[in-house]
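First the structure, in the form of structure tokens, and then the observations on it.
Note that one protein chain of the assembly has been removed; the remaining protein chains are unaltered in position.
Up next is chain A:
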Amino acid sequence: MLRLAEWKDAQTTDDADKSDEVRSTSQLASTPPQPSSQVAGVPTPASLRWLSQQRLQQDLTELGVTAPELELQFPDLSDISRFIVTLSPAEGWYKGLCFRFAFTVLETYPFEPPLVRCLDAVWHPNLDEHGAVCLSILREDWRPVYTLVSLVQGLLHLLLEPNPNDALNAAAAEMLVQDPAAFQARVHQQVRERQYHFENAAPP
């Protein structure tokens, strides 16, 4: 596991190492195609892979700048397309809880959204027990101008304001609308079962 800060340190201190790494991956992905050899509008797999790597590097840097307190972990340092973001909402139903989201960034990024799973699924209208996340910008509303920062904000919003109108877990959505107290109790109970530290939690 590698935290964002360590990843950045590794970037700045081991400059030579890092540039070697970048060079070797870029060789794998082949260098960007020459303008003359590129037929406009017909993206080659190599040019897409190149774009995805470069955009991802920029997005990760932006994420580190705009949210330095955010916990970002790389299970495998040699693969920056897989990482885990930990979010802890400061208020709302899920206050005091930590949620790990596993991101997998595809080679078609930013034309396709990253795959996101929640590793700490709880009773939530827009999360199911397998970790699937129901967020429109992760699916049909994805646009390439969105960045990792937009996605992290979207996920945080989902935790602050569960949306019962676009439910993945219909029972949870119904309970949230019909009986908010029972909803909160169920969240609390689930949390106790999992032995989270829940000292700070209070009903909203």
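Operating definition for what follows: a contact is a pair of C-beta atoms (placed from the backbone, for glycine too) under 8 Å apart; a residue touches a chain by one contact, two chains touch by 3 or more; residues count from 1.
Heads up, the rule we're going with is that contacts and distances are computed from a predicted model.
A chain of the complex is left out here; the name its UniProt entry carries, from "Ubiquinone biosynthesis O-methyltransferase, mitochondrial", "Bola-like protein", "High-affinity iron permease" or "Anaphase-promoting complex subunit 11", is "Anaphase-promoting complex subunit 11". Across A:Gln54, A:Gln73 or A:Gln190, the single residue that touches the chain missing here is A:Gln54.
Of the candidate positions A:Pro75, A:Pro144 or A:Pro180, contact with the hidden chain is made by A:Pro144. Those residues of chain A that touch the chain absent from the view are 32-36, 38, 40-43, 47-48, 50-51, 54-55, 58-59, 108, 110-113, 140, 142-145, 147.
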